[in-house]
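Yeah, one chain of the complex is gone here, protein chain that is, but the others are all in their spots.
Entry: chain A
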Amino acid sequence: MDHCAAVLLLFPESFSNDLPDPEYHKAARQHVQKVENLSKDGLLAKFAPQLLPQIDPAVNSISFLALLLESLSDRSTKKIDAILPHLVRFLMTFDARQIRYAGTQMSNLLSAFADFERAPMINDVWEHTINPSMAGSLTLWQASLVVDLLATALLRIDPTGSVLTAHHLTLVRLAYTSNNIEPALPVLEKTIVFYPGAKPTLAPKFLCDMAVHPTAYITPETGLGSKVTPSTVLKYDALRALCFIQRRSWQQAFDSLQRVITHPAGPGVCSNIMADSFQKWQLVGLLLNGKAPSLPPSVSVSAQNIYLTTGKAYIAISQAFESNTATALIQEYGRYTQDEWVADGNLGLIKTVLSHYQRWKIADLRHIYTKISLEQIRALTQSAETGASLGSEQQVLDLVQDMIATGMLKGEVIPAVADGSKPAHLVFHSLTEELSSAAFSAEMADTAQRIAALAPLVETLSERLETSREYVRHMARDAARFKDKSAGLGSGSHPFEAQVDDEDLMIGLSTTR
């Protein structure tokens, strides 16, 4: 056991973190090899329970990870109970630099960990070791613990959050099905633009180089990211959208759904997820902007056709939403039974749309009026839930005040004047607020900064594209053509690319040079 401990604690030594990249790389590789040898000899499995408390996961991450995996191979409840505190400690503190060398192991651990949510054994551990006060609401907490730790671990591996892995899908599925979205938000709110498995792979010289982009080490080769399928990409964004819908973050939900419906698809191809997302996208668009969204130009023609056919009912709802009376909307809603909306998985969403109809109609009045009495609002707008105007001025007042409180409406309600000269009314604030110079430049600077932050991503991608086989082939062809052209012109022949001015059937081609 002492030998084992000595090997495990060997890397990194206290000075290792200051080592230049080449040495660190070499040392890390050797260490992984040594740990693997120990594992093969069965030593790790034997001494894991004793060794785990002695090793600091934040320092000797590779060793700790190996021990954890060995311990997890035996899945008896009792054992797992003992391991869990270590597992939690590890996921919260591991050294992301070291883990790049043990990608496959890390990935396995995360998969195993995600499975825990289904197993009941975690309850006791949680109860006794981590948060004794939470006993009683365990089922809720066990999932939230898993989600929280998974999200933390994923962000520790990839702080930019821009690379999709299979664990992302596990995370979002778990978060959504167990209704623990909050702890997953740090991951969900990141914008994914990279996908492992892109060709050609740009293996960095040293995995430990802290300056390289996560795309360099989250690859199938390191094991940290396995190759994803189109289905994973679509499911992740669709589930992410569902999470945002649940939180009523309409803008983020809309953006996620738009990512799904604009997923590149070959001619005649479309996925069910895309068609389903289109329906939700229509409804979320209404909630977000109060009017039907228009399809982005990048949607392929065949996908468009499928959307228009499968989403007919939803497009009709969108159109009805824009009319001034609620009748059309109620009629479109009534065309399908409640069960049919449930079958689409959209009943809740569509009910929300109905309840937001009147709010949007009141908000739209700001384009016409500067001041309007509450009584007029009552007469002009209808609720799509009842199909009639609100019953009393008080109800209008409540609704308007709720809208002002939630930030949907900018304005204030002025109570009626006692002598009856002015009724209670709503004053809309100006639509276009003039920003002060400082506020404006701050906002612009903020946007500029966000755009500038994209630069490394662009650089990474452009580097990848420049080394792709197609691009190199294209450049080579281009160069060859240019060479041909200049050679052809020099020799006085008629190369085909030479500019043809006129073609006379009797004489032949005439060209200018």
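Assume a contact is a pair of C-beta atoms (placed from the backbone, for glycine too) under 8 Å apart; a residue touches a chain by one contact, two chains touch by 3 or more; residues count from 1.
The working rule: contacts and distances are computed from a predicted model.
The UniProt record for the undisplayed chain lists the protein name "26S proteasome subunit RPN7-domain-containing protein", from the options "E3 ubiquitin-protein ligase parkin", "26S proteasome subunit RPN7-domain-containing protein", "Diphthamide biosynthesis protein 3" or "Trafficking protein particle complex subunit".
Within the whole complex, the absent chain has one touching residue among A:L349, A:I362, A:L390 or A:L409, and that is A:L349. The missing chain, though absent from the display, is touched by one residue of A:M1, A:L308 or A:L465; that residue is A:L465.
Residue A:Q246 is the one among A:Q246, A:Q304, A:Q319 or A:Q401 that touches the chain not shown. Touching the missing chain, out of A:N180, A:T262, A:S318 or A:Q358, is residue A:T262.
Within the whole complex, the absent chain has one touching residue among A:K26, A:K312, A:R335 or A:K371, and that is A:K371. Touching the omitted chain from chain A are residues 173, 176-177, 179, 191-199, 227-231, 233-235, 238-239, 242, 245-246, 248, 259, 262-273, 275-277, 298, 306, 342-343, 345-349, 351-352, 367-373, 376, 422-423, 425, 428, 432-435, 440, 443-444, 447-448, 450-451, 454, 457-458, 461, 464-465, 468.
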